[in-house]
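Removed from the display is one protein chain of the complex; every other protein chain stays in position.
A and B label the chains in the order they appear, each numbered from 1.
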Amino acid sequence: MKRKLMSLLLCAVMTTGLFATQTVWADEETETADEDIDFSEDPYEVNMVITLPAASPSQSEIDRVVEHVNEITKKKLNMTLNLQLLPYSTYLEQIPLELSSGSDIDILTAITGYAQGWVSSGYLLDMTDLLDEYGQEAIATYSSPDLAKAAQLNGKIFGLPVHKEIAQQPTIFFRTDILDKYDIDVSNVKTMADVDAIYEQVAEKEPGMWMLAADNLGVGKAVVFDMSVGGTSFAGLMDFANNTTVTNLLASPEFKEWCEYNHKWFDNGWINSGAASDTESYYSYIASGQAFSFFSDYGHPLSEADQENNCGGVDLTMVHLGEPYATTSTAAIFSYAISSGSKDPAKAMKMLNLLETDSDIMNLLNWGVEGEDYVVNSDGLLDYPEGKDASSVGYHLGAGWILPNQFICTPWATDGADIYQTIVDYNNTAVVSKALGFTFDSEPVADEVAAVTNVRNKYYKALVVGAVDPDEYLPKLLEEMDDAGMQDIIAESQKQLDEFLASK
Amino acid sequence: MSNKVKEKKTLAERIKPYKRYLPLYLMMLPALLYLFINNYLPMSGLVLAFEKYNVQDGIWGSKFVGLKNFKFLLKSNELPILFRNTLGYNLCFIIINIIFGVALAILITEIGNLAFRKFAQSSILFPFVVSIVIVSYMVRAFLDPEAGMLNHLLVSIGHQKISWYDTEKFWPFILIFVNTWKSVGYGCILYISTILGIDSSLYESASLDGATKFQKIRYITLPFLKPTIITVALLSIGRIFNSDFGLFFQVPQNSGLISDVTQTIDTFVYKALITQSNIGMSAAASFFQSVMGLIMILIFNTITRKFSEENALF
Partner (left out) sequence: MVKSKQDKHFEIAAYIILSIVMLVIFFPFLLLFMSSITEENSLLINGYSIFPKEISFAAYSYIWESRETILRAYITTICVTAVGTVINVLITAMVAYPLSLDKLPGKKIFSFLILFVMLFNGGMVPTYMIYTTVLHIKDTYFALLVPNLLFSAFNAIIVKTYLKGNIPEALYESARIDGASEFKIFTNIVLPLGKSIFVTIGIFSGLAYWNDWMNGLYYVSDSSKYSIQQLLNVMVKNIQYLTQFGRSSGTGQIPSISLRMAIAFVAMLPVLILYPFLQKYFEEGITLGAVKG
């Protein structure tokens, strides 16, 4: 996976408060269902696949929950759900294969990074018209129609993004114990130079400690650019709130600066020297006390607690190095799509519309069955039944960010009542790319993309973690990228982007 | 009419000698049936190499694009390196695995102590039980720049740490070593079973004639091993354009700076297409590898037929 999954999400969403929205829907529930539904025919079974970050509950537990879901869907739509929950690793192997052989999946989680190939091979349906006809309520759950339509290729909408944080933000996390020990004030830290100054200060007193636990997964995390415009080839937009001229992002001064600082730190022995080829996550180095800080593009208000948990409970201080920003790849990393093998796409769309708007179904899918898997506490929030926990209840996904619409779930007690509102508020602060909603179709330059990706693979990781001298390797990388056809990709990307902007 | 009867007769007559082979054909049936289902039915997928696949049009209905899918292989400036690495490593692997495999097989069968022999025999196959991903963890345990055993060793003798995963010159040796470690047992155990199938009276009479150990190996063991060795070599040559993906991708941890000496056709295709999900292009790459493999095997089979007809594959 190229981009960090967590870069997510968000969606946006409803500006009204969560509970207000819920009440509205509760009222609607009493209304009778759509009159054009023929309840005399056999219920249509919708095959749905959701991917999960980790192990899924056993099939019998899923069936138990889905039975409750089906009571609702039968009443409202005369349909039933046949749900499959697949761990991400299994999903990535099985689903493309199933789609490529024309399976009868109706609704599935789609990943934007792969969707381009899936759309051009005809796996996913163009749902533009279906959405107009049956998906208006679903569209209304997004804070803007642009967000609802963020997952599209060549003007065809292929999915509805999940509701989640839509913004990323250049962020650095420091270990609080070290900051306290040397009485360091981080409130004025805004730039790489500020970070460098702190490193100088700490490194002197803590010889042997790595100032930075680096990873090679993502793009330099203090550098902000819109990559959705050129896919993995790194053609994209700098300063995307104002600028729409596509350039080679790795040729930018910002990227060079990132590489230079990292190289300096690397040379000083301030970075874990195995980072370029490491498959270990940097959290382990924080947890083991070997490292002092790490960069992240995951800087929303809930992030600090998440990261502390990831680092085995180490106390962290979060410092932002830039504004939150939203691009296609941050806003629509996951979406819900309809497969071209669906036997009845219209019905699938109606089901998806219901999933996006029915809080009872979302609660069932996320938290299980009331009384069995969770109870409602006195604050109206949810908690485990007496004496149970995550591993002893039968069904507990707790992964709302991968479901169609977590914002209509009732919050879990430990997350707090306003968790979803916090996310929504954060989303509203994001600087939005002019190219939001644009996804590059690399098909016309597939050969060049293959060649450029290959060149980039050679040097990119080593540059990002500072293992090599940017003065020597960066020009080499840029030259080889151009030889491999980078300018053709940029031209194609610019052409498509201009068409997209014109159509808006 | 009389003509027809006559013809029928000759047909029956012609079939008759084959009749005794019928049971033999029947015996072959399960395997052939399996090949038909598992391999020959899916061969229709070969046409994907020449199409822009669209699931809604199906395998036979998708748009024909000629050789377009093959272009990405040629367009990359990497092709000479890919060829050099894929062929070079495979050639080394074939030669080393045969030499080591045969040598170890002979040594093992020479051991008189039954318990030790059994133990040696089992252990040699042992690395085969681990998947290549796990092998890559093991390699990392030795080579990790920070926590790796080798660097700790180097530091303790006062040497500088080496950043193994960024240094090209070590990798040809590492890859060859890892491959030998992992797969020498496979051939070895084949050779052992062939050696143990040799009539022991041959060795006894050779000893009576005063033959030395090396003479017995040279004139009895090796000739008996020859057909197996040739078969293994020919079959490996057929796959010389394919590479063990795990060995070249997982073991070097996909490290970029060493990719000039670790990149093979398979890893290139994987990395180039991972985000494109382009079935046509990956089909084209494997079609190319197959055709090259077929050419190689035809050439080497012809050579084999010239020198030892009975050992040719077909």
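Heads up, the rule we're going with is that contacts are C-beta pairs under 8 Å (C-beta built on N, C-alpha and C of every residue); 3 or more make two chains touch, one makes a residue touch a chain.
Treat the numbers as computed from the prediction; the structure is a model and nothing was measured.
In the complete complex, the residue from A:Asn47, A:Asn70, A:Gln84 or A:Ser293 that touches the missing chain is A:Gln84. Of the listed positions B:Thr10, B:Asn77, B:Ser122 or B:Thr167, the one in contact with the omitted chain in the full complex is B:Ser122.
Within the full complex, the residue among B:Tyr18, B:Phe64 or B:Tyr219 touching the omitted chain is B:Tyr18. Contact between subunit A and the unshown chain involves residues 4-6, 53-56, 58-59, 84, 86-90, 93-94, 97-98, 100-103, 217, 279-281, 283-285, 287-290, 305-306, 309-313, 390-391, 398, 401, 415. Residues of subunit B in contact with the chain left out of this view: 18, 21, 23-25, 27-28, 30-32, 34-35, 37-46, 48, 53, 59, 104, 107-108, 110-112, 116, 118-131, 133-134, 137-138, 141-142, 144, 146-149, 151-152, 181, 186, 189-190, 192-194, 196-200, 204, 207, 212-213, 224, 227-228, 231-232, 235, 238-239, 279, 282-283, 286-287, 290, 293-294, 297, 310-311, 313-314.
In this text, only the chains that are shown with their structure count from here on.
Centres computed as Cα averages put subunit A at a distance of 41 Å from subunit B.
Across the interface of their complex, subunit B is touched by residues 2, 96, 99-102, 113-114, 116-118, 121-123, 231-232, 272-274, 276-279, 340-341, 442, 446-451, 453-454, 457-462, 467-468, 480, 483-485 of subunit A.
Those residues of subunit B that touch subunit A in the complex are listed here as 53-58, 71-72, 75-78, 140, 144-147, 161, 163, 165-166, 252-257, 259-260, 268, 271-273, 275-279, 281.
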